[in-house]
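Let me give you the structure first, and then I'll get to my questions.
Note that one protein chain of the assembly has been removed; the remaining protein chains are unaltered in position.
In this document, chain identifiers A and B correspond to the written order of the chains, with residue numbering beginning at 1 in each.
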Amino acid sequence: MTAHVDTDVDPQAPPAQATWQSKLARAGLRALPHVGRWAAAIAGALLIFSILVSFKGANPIDVFGDMWTSTFSRSRSIGEIFIRMAPLALAALAVVVPARAGMINVGGEGQVIVGAVAAAGVGLATDQVLPGGVVLLLMAIAAILAGALWAGIAALLRLVFNVNEAVTTLLLNFVSLDLLLFLIYQPWRESPTQQPATRQLATEAQLPTLAATGVHVGIVVAVIAAVVLALALGRTRWGFRLAVVGGNPEAARRAGMPVTVLLLSALLVGGALAGLAGMIEFAGVETKLRPGFGTQIGYVGFLASWLARHKPVPVLIAAFTLAALAVGADSLQLDSGLPAATINILTALLLMAVLGWTAFRKKAA
Amino acid sequence: MSILIDVATGGVRGGTSILYAGVGETVSERSGVINLGTEGSMLGGALAAYVLAAETGNPWLGVLGGAIAGAVLSSVHGVLVVRRGANQFASGLAVLFLALGLTSLFGAAYVGRTITSFQNYAIPILSDIPVLGPILFNHDPLVYLSYVVVPVVWYVLFRTRVGLLIRTAGERSEALTVHGFKVKNVRMLAVTVGGLFAGIGGAHLSIAYTNSWFENMIAGRGFIAVALVIFASWSPLRVFAGAYLFGAALALGPALQARGFGINQFALHVIPFVLTLVVLAVLGRRTISAAPAELKRVFENAPPDP
Partner (left out) sequence: MQHRTLKTAFAALVAASALVLAACTPATDGTTPGTTADASGAPGTGGTAIGFITVGPKDDYGYNQAVIEASVIVGEAFPDMQILTAENIPEDDSAVATMEQMIDRGAKIIFATSYGHLDAAQKVAAAHPDVVVVQQGNAIAGEPGANIGTYFGTVYEPMYLAGIAAGAATETNVLGYVYAFPIPQTIANINAFIRGAQSVNPEATVVTVSTSSWCDPAAQREAANSLLSQGADVLTQHQDCTKTVIDAAEAAGVYTVGYHADASELAPAGWLTGAVWDWGPLYVDIVENITVGDFTGGPFNANYRVGYKTGTNPFVLAGYGPSVSAETIALIAEQQAWLGSDEGSPFLGPVLAQDGSEAVADGVIPSYDELDGMNYFVAGVIGNLAN
C-alpha cells in the first residue's frame, strides 16, 4: 500500500523526488550484497563443475557453450523446456505449501505417479464415451484427489502416529512405483504380447497445445497455480495461519489455531498439486502409462522449491532453470561426450550454493 | 524350515550394508542432524571401494576408500547444515544428487572391471551350530566386522566422553556451550562419522556382496537406513534388528519365487517399503519420545529459509 502512496506524490516536487531517489539508492545498496551473494554462489558452483568436467578431459568453456547453444538457439529445445517445466513447477509447488507449515514433502515423485495413475484410470475408462473436455476435467479431479490421498497417508502417519513426513513420503515413492508397474504389467496392460503399457489416451482427451508452438497448456496451468498459491499463501487467513504454524507451532496452538487441520491441509494441497503434475505429464506428454513414467519430476521439483526458497512465483523461474538444465543434459552427451547424469552435479552444486551461501547468515540449525 | 534359514541368512547378508549406514546415521542423528544424503554416501562409498579394490587388489583398502568417500560426502552435508544453517532435508537430497552425478562421471570406466573381492569365510565350530551357524557365521569379513563395530559404536555413544558430547549436542546443545565446547564442531564430527559408516555400507554392497559396481546401485537402501534409525529409537543395537528385518524382507521375495510360490512379483518387491512404513506407524508414538530433542525440533518444525 505504501508503494501506491509514493507514486501518487507529484514527481515535480523537489523534496519528494529526493526522497524517492534516496529511497531507491538505499534499496539498491541493500540489494547489492544480495545480488553479489547470488552471483558469487552461482559462479562458485559453475567453477567447481568446470574443474570436475575438466578432470574428464572436457573443456568447460566448450561444455557451457554447447549447452547454451543447444538449449536456447533451437526452437524445439525452447518448447521442450516449457513442456518439462510445467510438471516440475507443480511438483515444486507441492513442496512449497507444506514447507510453509514447516513440513517437508519429499514424496512428489510418488504423488506424481499416483496422480497419473488416477488420471489414466479415469481417462481410459471415459475417453471413448465422453467429450474430450469433460474427460480432461475428470482426469484432473481424479489426479488431484489421488495425489492428496497419497500425501494423506503421510499426513495420517504424522498426525496420528507422529512419524516424520519426510521419511514416510520418501518411502511411499517406492510403493507407488511398484503400484504403477503392477498396473501396467497386469490389469491395465493393452496387450500381453506387446510392451508393458496402457492403451493410448484418445487424442480428443489429450491436453491441447498452445497455437503452433507444440507446447501443451500445462505451462498455463502451472503459472495459474503459482499465482493462485502466491495469493492464497500471502493474502488469505489460511496462508497466514500456515506461516504461523510453520514459524512456531506451539504459539499457534496457544493462539487457538487448529494446528492439526492446518498441517493436514498443507500436506493434502501439496499432494494434490503433485497429482495434478502427474495428470499433466500423462495427458500432455506421455498419453499412456509406461514403466519409468515421470521419473525424477518429484525430486527435481523438490530441489526447485528450495532453489526458489518456497516462494510460489520464483518457483516458476527455478523450474524453468532446472528444465533448461535437463534439456541441456542431452548436449553434455551429444557434444561433450560426458555421461548424462553429470548434469546432477551442476544441479546439486547450484542448490548447495543457494542453500548455504545466498541467505544472510543465520543461527545454525 | 529351510526357507526360514534362507530368509534369515539373506537378512544378515543383505542387511549388513543397511546396518552400517543405519549405525552411522544413528551417530549423526544423536547429534541432532538427519542426513538423507546417506544414500549418496553409500553410493560414493560403493564406487570408491570398487575403484580401490580394482586398482590395488586389496579389498581392505577398498573399505578404507569407501569410508573416506562416504565421510567426504557427508561432510559436505555437515558444512551446509552445521556451518551454513541450510535445511537438513534439502541439503541431504542435494548431496545425493551430487553423489549420483559424481559416481556417474567417474564410475563409468569401472563397470566392467573385475576386482579382488571379499570371500565368504565360515567360522570353524561356530558355523556348525544348527540354524544359527549358517545364519550368522558363514559370511564375508565385513559382516563379522559389523558384529564388533556396532557394539563398539554403542559403547562410544553411551559410555564415553565423546559419546556424551555427541548426545548432548543432540539433546541440550546449550549445555555444551556452557562447558566451553563448540556445538558445531561436535556435530561436524558426528555427521562425518555417520558418512564414514555409510561409505563402509556402500563398500559392503560393491566389494563384498555383489562384487560389481553399477550406477545407482544403492537403489533406496540409504533411505531405508534413515527410516530404520527412527524405528530403532536411535539405538545402535536396535539398528541391528531393524537392518536384519529389512534384509530379510528383501530376501523373502526371491526365496518364495525360487520355491515356486505364485505371488505377484511387484507385491513381493514392495514388501520392504510397506513393512518399514507399518513398523514406523506401530512404533511411532513410542519412538518419537526417545528422539534427541534437537532432532525433534527438526522433525516437528522445519521452517523454510528466510
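Please note the rule applied: a residue touches a chain if its C-beta (ideal position, glycine included) is under 8 Å from a C-beta of that chain, and two chains touch if they have at least 3 such contacts.
Every value quoted in this text rests on a predicted model; they were computed, and no experiment measured them.
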Given A:P131, A:P208 or A:G234, the one touching the chain that is not displayed: A:G234
Sole residue of A:F64, A:W150, A:W188 or A:F293 that reaches the chain not shown, by the stated touch rule: A:F293
Footprint left on chain B by the chain that the document does not show: 2, 6, 10, 13-14, 17, 104, 108-109, 111-112, 114, 117, 119-120, 205-206, 209-212, 214-215, 217, 219, 221, 250-251, 254-255, 257-260, 262-266, 268-269
Residues belonging to chain A that touch the chain removed from view: 3, 70, 72-80, 82, 84, 178, 181-182, 185-186, 191-197, 213, 223, 227, 230, 234-235, 285-286, 288, 290-295, 311, 313-314, 316-317, 320, 327, 330-331, 333-334, 339-341
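The rule is short, and it goes like this: only the chains that are shown with their structure count from here on.
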Euclidean distance of C-alpha centroids - chain A vs chain B, Å: 29
Chain A residues within the chain B interface of the complex: 52-53, 55-56, 99-100, 102-104, 106, 157, 161-164, 166-168, 170-172, 174-175, 178-179, 181-182, 185-186, 246-249, 299, 302-303, 306, 309-310, 338-349, 351-352, 355-357, 359-365
Chain B - residues contacting chain A, complex: 32-34, 36, 76, 79-91, 93-98, 100-102, 104-106, 108, 183-184, 215, 220, 223-224, 226-227, 230, 264, 266-267, 269-270, 273-274, 276-277, 280-282, 284-285, 288, 298-306
